[in-house]
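These notes concern the structure reproduced below.
A single protein chain has been omitted; all remaining protein chains appear in their positions.
Chain nomenclature is as follows: A, B and C, assigned in order of appearance, with residue numbering initiated at 1 for each chain independently.
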Amino acid sequence: MNKVVKNASEALYGIRDGMTLMVGGFGLSGLPENTIAALASSEVKGLTCISNNAGVDDFGLGYLLKNRQIKKMISSYVGENAEFERQLLNGELEVELIPQGTLAERCRAGGAGIPAFFVPAGYGTEVADGKEVRVFNGKPHLLEHALVADFAIVKAWKGDTHGNLIYRHTANNFNQAMAMAGKITIAEVEELVPAGELDPNQIHTPGIFVQRIFQGKDYEKRIERLTER
Amino acid sequence: MNKVVKNASEALYGIRDGMTLMVGGFGLSGLPENTIAALASSEVKGLTCISNNAGVDDFGLGYLLKNRQIKKMISSYVGENAEFERQLLNGELEVELIPQGTLAERCRAGGAGIPAFFVPAGYGTEVADGKEVRVFNGKPHLLEHALVADFAIVKAWKGDTHGNLIYRHTANNFNQAMAMAGKITIAEVEELVPAGELDPNQIHTPGIFVQRIFQGKDYEKRIERLTER
Amino acid sequence: MALSKEQIAQRIAQELKDGYYVNLGIGIPTLVANYVPEGIEVVLQSENGMLGMGPFPEKGQADADMINAGKQTVTVLPGGSFFDSSASFAMIRGGHVDLTVLGAFEVTDKGDIASWKIPGKMVKGMGGAMDLVASAKNIVVAMQHCSKDGESKLLKECTLPLTGVACVKKIVSDLAVLEVTDDGFLLLERAPGVSVEDIRKVTAGRLIVNGEIPEMKF
Partner (left out) sequence: MALSKEQIAQRIAQELKDGYYVNLGIGIPTLVANYVPEGIEVVLQSENGMLGMGPFPEKGQADADMINAGKQTVTVLPGGSFFDSSASFAMIRGGHVDLTVLGAFEVTDKGDIASWKIPGKMVKGMGGAMDLVASAKNIVVAMQHCSKDGESKLLKECTLPLTGVACVKKIVSDLAVLEVTDDGFLLLERAPGVSVEDIRKVTAGRLIVNGEIPEMKF
C-alpha cells in the first residue's frame, strides 16, 4: 500500500492536454506549490482547472495562466490576477463562476457518488440559468451536479505512505473535498511519515482517496494579505 | 458561549411527546447512554427515533422500547431485539428501513441545508417505492430527502464548553452526521474540558452544531459481540 | 450627519446577541468585530473554514496557514476549530450561522440584493456571497445609502445582477436603519442629525415611516 512517488513530475505521470484538474487551496493558502510548479514546467496545455481562486500573477495558478496552459477556469472568485483579466477580456480564457459553497459541495458530491443535489444558493440570479428549480419547505432550490476531475492535486501538512492526510488550520479549505473527487488524486505534504505514525482518529483525508503522495520541498507559503495588529 | 448543562435531564429540557429524535451510535458502540437513561426515566412518549439500530433488549434504545416510549423507528438494521420484534409483529411499532449509507447522508444533508439528493442505493428494490428515479451517467438513481430532528442526541469522547466534539475510533459512526441535523443537539462526553484545550485541527464536530453538552458518567460501554483472537 | 464606516459597524454590532455565531463579510462588516458589546460573546465564522476567528496576529506572528475569507492573516480564539470548505458551507447552508453581515451595491424593498457584479467591469466572482444570502437566517446589510453621484441604492428593483432574492432582513446605511417588510423598507432609526425627509429623498424603494423615528444611539 505504498503510494509514495519521488516528486511532483513523477506524480503527474499520465497527465494529458485537455484534462480536467482540481487544484486545492484558498487564495494562496494550502496550495500544492510543488505540483503547480511541475505543471508549469511541463508541456501540458488546454487544461480545465477547478479551483476556488486563480492565484495571483506570479504565484499559484498564475504560473499556468502566464504559460497559457489553462483553457478554462471553474472558480468562485478570480479577482486578484491581471494576466487572468487580460486573457478573459481577450476571449482567450473561459471562466465559469460557481458560488463557493456550491463549488465545495459539488466536489464532495463527486467523490461521494452523489450525482446531483439541491441547494438554495443562486436561485433568482444568473447562476440559476438553465438549472432545474424545485421548491422544498417553501423555498426554491437549484439542482446542482457533482464535479469530478481527471487529477485532483492537493496539499496537506502531514501525510503517510498510505496516503492519509492531515491539514493545518485554514490550509484545509478545498483540499479535503477535492481529494475525494479526483480519478487520480495527488497529495503533496510538508511532512511524509511511515504508515502508523499518524493518529487514525485525526486523519482528515483517509488514504483511500489518494493515489500518489510525495514530500514537497521549498514551500514558499506566500501570504496574500499580511495583516497585523 | 458556555453550553454546559448539569446532566442529561437538564439537557432534555423542552422534549415533548411525539417529537423526532436522532440517536447516535452503531450497534451498542458510541451510544449516548446517559441521555437514553434519562429519557427512559422520563414520561415522554410517542417518539420517532432515527437511529441506525434499535439497541438490544436491555441496553440502548431497548430501554425506551420496553417502556413503549417509541412510536416509530427509522433505522437500517434492527435485528437484535426481541421486544422490538414483538411490538413490530403486534403492530404496536412502526418501522421504516433505510439503507445505511443513505441514512447517514440524509442526516448530513439535513444539517447541511441540502433538502434532497440522488443516490443509486435501493434502485430496483422496495426502497424505491414512490421515489423519483433519474438516470445519471447511465445509472438510475433515487431522489432521497434530508432528515432533521427536534433533538439529536450524540455521544463523544471529548468535548469542550463550546460544544466542540472529538470521537474515539469507530464510536464516531452516526454521531457526527446526526449532530449536524438536530434543531437542538445534545452531546454527552466522557471528558469535558474548557474551551481551548482541544486542538482546533482535530475537532470532528464543531461547536456550532451543538446546543447543550454535559459530562456523562458511569459509562458501561457494553460490547455486543466480544470477539477475541 | 451621515455615519462613518466605523459608526455603521458600531451600529450593526448592537444586533449581536450573546451566543451568536456570526459571519462577517469583507469591508465594513469586518469592522463589526471591533464593537462587540461588553458582556456578549459571539463566535466568528470565516467561510473558508474556521470558527472562533480572533484578531489579526501580533507583528511577526502571521501564519500563512491561518487566513480569513478576505485572505487576511488572522488568529484563532480558544474554542475555535478548523474544517474543510464543504463543512463550512454546510454550517452556512444548514442555517447554523445566526447572523450574516455583508456589503451591497444595491438592495430592494423586497430584500433582493446585488453585491457581486457590475456590467462592464471585470467580474471577480461571487465567492461565498450567494451561499450566504440564500441560507442565512438573519442578514444585515452594511452599505452607503447613495452612490457617489447621489443616486439611491435602496431601490424598487436592482439594476445590477442579483446575488440573492428576498433575503435581506435589515439594512444599516450611513443614514438609517431599515427593516425589510412585506410593504417595503420600514424606517427604524435615523443617523444623528439626519431627518426623515433626508432619508425619504434618497430612498427610491417603498419607505414606511410609522410615527416618531428615533435617532440611533451609540
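The working rule: a contact is a pair of C-beta atoms (placed from the backbone, for glycine too) under 8 Å apart; a residue touches a chain by one contact, two chains touch by 3 or more.
From a predicted model like this one, the values you see are computed outputs, not experimental measurements.
Participant: Which chains here would be touched by the one that got left out?
Facilitator: Missing chain, whole complex, touching shown chains: A, B.
Participant: Going by the contact rule already stated, which one of B:N34, B:T48, B:Q69 or B:N172 would touch the omitted chain in the full complex?
Facilitator: From the options B:N34, B:T48, B:Q69 or B:N172, the contact with the absent chain belongs to B:N172.
Participant: Would you mind spotting which of B:V127, B:L143 or B:V193 touches the chain that isn't drawn?
Facilitator: With B:V127, B:L143 or B:V193 as choices, the missing chain is touched by B:V127.
Participant: In the full complex, which residues of chain B touch the absent chain?
Facilitator: That gives, for chain B, the contact residues 26-30, 52, 75-79, 85, 88-89, 95, 97, 99-102, 104-105, 107-108, 119-127, 157, 167-177, 204, 221-229.
Participant: To test your reading of the contact rule: which positions on chain A touch the chain that is missing from view?
Facilitator: Listed in rising order, the touching residues are 1, 108, 110-114, 160-162, 164, 180, 194-196, 200-201, 203, 206-209.
Operating definition for what follows: only the chains that are shown with their structure count from here on.
Participant: Computing the C-alpha centre of each chain, which chain sits at the greatest distance from chain C?
Facilitator: Result for the farthest chain: B.
Participant: What whole-number Å value describes the gap between the mean CA coordinates of chain A and chain B?
Facilitator: 33
Participant: Counting only Cα atoms for the centres, state how far chain B is from chain C in Å.
Facilitator: That gives a centre separation of 36 Å.
Participant: Report the inter-chain centroid distance for chain A and chain C in whole angstrom, where each centroid is the mean of the CA atoms.
Facilitator: 29
Participant: Multi-chain contacts in chain B: which residues touch at least two other chains?
Facilitator: In chain B, 112-114, 200-201 touch at least two other chains.
Participant: Please output the residue numbers of chain C that touch at least 2 other chains, ranges allowed.
Facilitator: In chain C, 50, 76, 82-83, 89-90, 92-93, 135 touch at least two other chains.
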